[in-house]
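The complex is shown incomplete by one protein chain, all other protein chains being positioned as in the whole.
This part shows chain A:
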């Protein structure tokens, strides 16, 4: 009987191994086949742009524009594949082996994490102009039509009876900008007193009835479930909500000051070199700074950085005082562990007394 088991086990292992090997084999076959085809025909190239959620419409439009531009300039057909999801999740997917040529994420911290694995060369954030952030955004308030609670500035968020909707900054990269915007405002209005800023942010989060895990979830909570009086949102998301859900339901309120949200872009050097796409990938990111690229960004409610386009869309983007994460927080490398990691300030807000 023992021999029987052993034989069976052995046979089973052999069968399973062959199956696995066969699967691996066919996988690598497929890969090399696709590699060959792209190598053979210089006439076409494929790019994978791994991005975060609210850029879907932006890049759909931009990809078409870039493909047309590239074909005219170089006579090469480029097909761009997009992948969207939460910024942190997308970053982990690239770390775990998703072969992105380009990443366009919500915050530099998520690209730093990829860089630390060696997939991206150091100094990526100075590779392109303006901290490698071709378009920017900021954090604004979305309130119910007519602004019944009269919310004008950050101070109004901690008035009695005001409920604030914002996702959890520990699970949502976008929400970290919300938190930092509030912190920066409190800092500037309390003579840079950190303790006062912490007090303000703590009070703010006491007005948050529901902490969604992501930005889209928070928007649903505010818009569909009717919870809360004000939604802290990216400017582009706020405009999109108003456009899609009807201007008769919501108003956008600009606080006196806010943070300059810089969603950066980078080439994943290792992947791009391996797939021989470095040249077109670089052009893809550079073209974001062109007049056409900037116009598309502005049309999708991201703040353009090119002066000519800025002027054209001046009505859409009111001038408010904006501070950057580098100025106030010393960049993500400092802000992330201090505020959001375990043991950081955000955790203390919810620590039991």
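In this section, a residue touches a chain if its C-beta (ideal position, glycine included) is under 8 Å from a C-beta of that chain, and two chains touch if they have at least 3 such contacts; residues count from 1.
We adopt the following convention: contacts and distances are computed from a predicted model.
The listed choices are "Sulfate transport system permease protein CysT", "Cobalt ECF transporter T component CbiQ", "Phosphoribosylformylglycinamidine synthase subunit PurL" or "NADH-quinone oxidoreductase subunit L"; the UniProt protein name belonging to the chain that is not shown reads "Sulfate transport system permease protein CysT". The omitted chain makes contact with just one of the residues A:47, A:78, A:113 or A:157: A:113.
Checked against the hidden chain, the listed residues A:152, A:198 or A:213 yield one contact partner: A:213.
Residue-level contact of chain A with the missing chain is found at 1, 4-13, 15-16, 20, 86, 88-89, 91-92, 113, 168, 170-173, 209-213, 217, 220, 224-227, 336, 340-342, 347, 350-352.
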